[in-house]
Structures are given as structure tokens and as C-alpha cells.
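Here the complex is missing a single protein chain, while all its other protein chains stay put.
Coming up: chain A.
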Amino acid sequence: MLATRVIPCLDVAHGRVVKGVRFQGLTDQGDPVELAARYAEQGADELTFLDVKATVEDAGTMLEVVERCAEQVFIPLTVGGGVRSRDDVARLLAHGADKVGVNSAAIRDPELIDRIVADFGSQVLVLSLDVRRSPETPSGFEVTTHGGSRGAGLDALEWAAEGVRRGVGELLVNSIDADGTKDGFDLELTRAVRAVATCPVIASGGAGDPADFAPAVAAGADAVLAASIFHSGQCTIGEVKAAMREAGVTVR
């Protein structure tokens, strides 16, 4: 039986980890590889680097960070943010990423999913969805772009199901409503995505306390992802896992 994965997410800009408030007021939190190594030591099951600026000039810096990390930290590494093409995926994999997260580019061109899966296999592709509640879609959940500020006019559950059909290896479901609230994961959203997905589901957004993680697992998450709760030093990976274990969840 699999252990539920706990995945710290590191927001990276210009080769440095920045505080998890995306796109504005970024403050330096240190070297991504040092932080990655510390999380791995604490028992992180995977790592995610999110390139929050994702400018063309920055692409080389990110590749260098990925390469340094892959050489020192022997757990799986996912890289997301600004991945636009099959060639972007090829470059990240060649520099040591194990998986690549795709978001807006797949919304613009769903066939991008097919091309990536055909060339590199399902296991490299994480379809990342920023989801908010909206009366505009049949399920009441809408996919957004631009850090949650713009609706994509796409039903989140339909999009998740389409991603699975096209062969994505995982779904990273980030709740825009819960993100930053520290009130816990969006359990209703997690349950709804679990019901339409046959691939692993990663729940993201809203973790504010070690006790918040087990309910997300009960709602169907195969993995849980969080950023600020770890970066702020509020708790360690070990403390989160201890709370999960206490609640009856299998962790490594």
C-alpha cells in the first residue's frame, strides 16, 4: 500500500525561493537547493518547484536550479510554471526534473497534453488546475488562469476528466478559494475531483495546521501539497506526518 505523499512546494523567482504570495511583494527565502535538501531530510516525499515569474530570461536560471537539485536530492522533483511547449518539457527533463506541471498552456491547447504524453509518457505530466467556485459552470467549480484572477470559462471537473482521458499522470488541484486562508483544504473540491479521476490526485491550497492534512486524504487525495506552512517555519514535514499518522493515515 502506498504512503500518502507530503509535498512541499517551493516558489522560485530568479533562482531564489520567494515567499508564497504569488506575483507580488516577493521576499527572498533562500537558495532552492538548500531548502529542498532540508525538506528531503525532514521526510518530504517529493518536491515541487514552481517558477512564479517564468520569464524567458529566467528559464536558464531555473534549469540550473533543477540540475543542482537533481544532483543532490534523491527524491522526485516536479517543476511547474510557464511550461508552454513539448520542448520546454524536454529541457526540464534533460536537466533532471522527473515530472513537469502544465497549467495555462494546456487550457489554450489541450493537444499539448497528447504530445507530451506521446513523447515522454504519462508519468512525467502533472496537470495543474487552479480552481474556484463559480455559478457559471455545471459543477460549480471553474478553472482559472493568472493566479486565480481570471476565469477560463471551463468546468473544473470536465477539464480534470479530459486531462485523465488524454493521459496525464496526475492532477494537482489547487483551490483558489482555500489558498492563503489557512482554514484547511477544500474537501468538497477534492472529493469531486477524486470521483472523476483514475490517476493520482494532489490536493493543494489552504493548509494552515498539521491537523488539516488527514481530512484531505479522507476526501480522496493521494498526495498533499503545501507551501507557506513549511516555509514560515510554522511546522516541519515530520510534524505534519506525525499528525497524519495519528489520524490513521499511512505515511512514510
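Criterion: a residue touches a chain if its C-beta (ideal position, glycine included) is under 8 Å from a C-beta of that chain, and two chains touch if they have at least 3 such contacts; residues count from 1.
The working rule: contacts and distances are computed from a predicted model.
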item: Name per UniProt, for the chain absent here [options: "Ferredoxin", "Transglutaminase family protein", "Imidazole glycerol phosphate synthase subunit HisH" or "Lactate utilization protein"]; value: "Imidazole glycerol phosphate synthase subunit HisH"
item: Listed residues A:96, A:140 or A:180, member touching the removed chain; value: A:96
item: Option touching the unshown chain, where A:199, A:219 or A:237 are the choices; value: A:199
item: Touch list for chain A against the chain that is not drawn; value: 1-5, 40, 45, 67, 70-72, 74-76, 90, 93-98, 120-124, 169-170, 198-200, 222-223, 252
